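Take a look at the structure set out below.
With one protein chain withheld, the remaining protein chains of the complex are depicted in position.
Then we have subunit A:
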Amino acid sequence: MVLILSLSLPPFSVVYGLSVSPIALVSFAGDDEYTPCCEFRPNITSNYSSFVLAVLIIIFLQLFFSYFKDLVGREVTVELKNDLAIRGTLHSVDQYLNIKLENTRVVDQDKYPHMLSVRNCFIRGSVVRYVQLPPDGVDVDLLHDATRREARGG
């Protein structure tokens, strides 16, 4: 049995079972025979760029998901790609950045009469253009640190 450790994101190496970075590749032999690490190298190099792309995507999903989780309960305005802007209390968010708002009011109510009686809504993450936050909703330094940490791969 060969145990491969990686210095990149733990979930990523679990999914692919391989180390992202050839430099960080370390393998331990178990009880039985030792499999040389160079066996895995051709697989890594051929998919390396797609690995890196996937890692970057995964990093950003995690960062903003965590950030929005801390914003739950705050008043936000979500502007959608169809120009509809909805103000409401952030109830919950998920990994796809789908948003659930409570106590909603549409910003330009006269233009959207059908939304008059909607007080709670679920907004699909893919249609969000902006999420407008309260000015004190962002701790910029904390976000900078988190971004630097994520970019470093830690």
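To be clear about the criterion, contacts are C-beta pairs under 8 Å (C-beta built on N, C-alpha and C of every residue); 3 or more make two chains touch, one makes a residue touch a chain; residues count from 1.
The definition used in the following text is that contacts and distances are computed from a predicted model.
The subunit not displayed here is recorded in UniProt as "U6 snRNA-associated Sm-like protein LSm1", chosen from "U6 snRNA-associated Sm-like protein LSm1", "Two-component response regulator", "Alpha-1,3-glucosyltransferase" or "Pre-mRNA-splicing factor SYF1".
Checked against the hidden chain, the listed residues A:115, A:133 or A:146 yield one contact partner: A:115. Only one of the listed residues, A:94, A:108 or A:139, touches the absent chain: A:94.
Touching residues on subunit A toward the chain that is not drawn are 10-11, 14-15, 58, 61-62, 69, 72, 80-82, 84, 86, 91-95, 98-100, 104, 113-124, 126-127.
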